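The other protein chains are all here in position, but one chain of the complex has been omitted.
Presenting subunit A:
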Amino acid sequence: MTKDEKKPLEQTLGEWKRFIYNPGSGEILGRTAESWGLILLFYLAFYGFLAALFSFTMWVMLQTLNDETPKYRDQISSPGLTIVPKPHGALEFSLNVSKPSSYENHIIGITNFLRAYENQRQEYHIYCRNGTIFDQDDLSPKKACRFPLETLETCSGLTDESYGYYEGNPCIFVKMNRIIGLRPQGEPRIACAVKEGKDVKLVTFPKNGNLDLMYYPYYGKKLHVGYLQPLVAVQVMFLTHEQEVTIECKVEGSPNLRNEDDRDKFLGRVAFKISLTH
């Protein structure tokens, strides 16, 4: 009963002070300097040991990996689709033709993205045989296939540096995620369609949105230097002003590329929205 009585504040303060530094026993925070030294030394040694243990196990684990291909690829059996340019936030473009600031970033984004595809950067790339898987498992170093920008025609930026944005017919580039060792079956192509909205025409480059098999398989960053993944450009031709459309692109024509996953909305497909004003 008496234990519960509150101690006066001064006493509590005094106790705290004595806890922080006790001049009698030379204790700081309840321990003498020597005791603190010992305990710090112990923890230094203990954590040193732990760090060594961790480093050693990590080293052993990393030894089992190779630098070229990851050990397992089970979690990315099928590639996702993404678009360039990427609007900020959600996949929604709001473009105002008379306001260049609404799309300047996109143009810069596309230019930066396509820089890797510039012809002078493809000097050492080889011309590959269209329509067949370019198997080079035994080759070293691996060769990268040429992807001529010309295939993208009006969206290539060669003729129109604004990729159609000035005219209000923006180009959107669709690419399929790189996955090491992926060999698409059939004749994969990107098919885009208008889901919502009307009075728009979609033009795909190259025609049919073909993804040529010669670009597959991919051998990884380290082995496959200079690899260029095939692109498909979609030019959205607005027939009237003040439009809002939702477009969905899907990988089609290949049995092993999935495009209907319930949970992964970007597995083999991508949907985006464009609202255009003048």
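The working rule: a residue touches a chain if its C-beta (ideal position, glycine included) is under 8 Å from a C-beta of that chain, and two chains touch if they have at least 3 such contacts; residues count from 1.
Following the convention adopted for this analysis, contacts and distances are computed from a predicted model.
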Quiz item: UniProt names the one chain left off this complex as which of "Auxin-responsive protein", "Myotubularin related protein 7", "Sodium/potassium-transporting ATPase subunit alpha" or "serine C-palmitoyltransferase"?
Solution: "Sodium/potassium-transporting ATPase subunit alpha"
Practice problem: Looking beyond the chains shown, say which of A:Phe134, A:Phe205, A:Tyr218 or A:Phe238 touches the absent one. | Solution: A:Tyr218
Quiz item: If the hidden chain were put back, which of A:Ile28, A:Ile133, A:Leu158 or A:Ile179 would touch it?
Solution: A:Ile179
Practice problem: Quickly run down the residues of subunit A that touch the omitted chain. | Solution: 1-2, 38-39, 42-43, 46-47, 50, 53-54, 57-58, 61-62, 65, 68-76, 79-82, 86, 89-91, 175, 177-180, 218, 220-222, 224, 227, 261, 263-267, 270
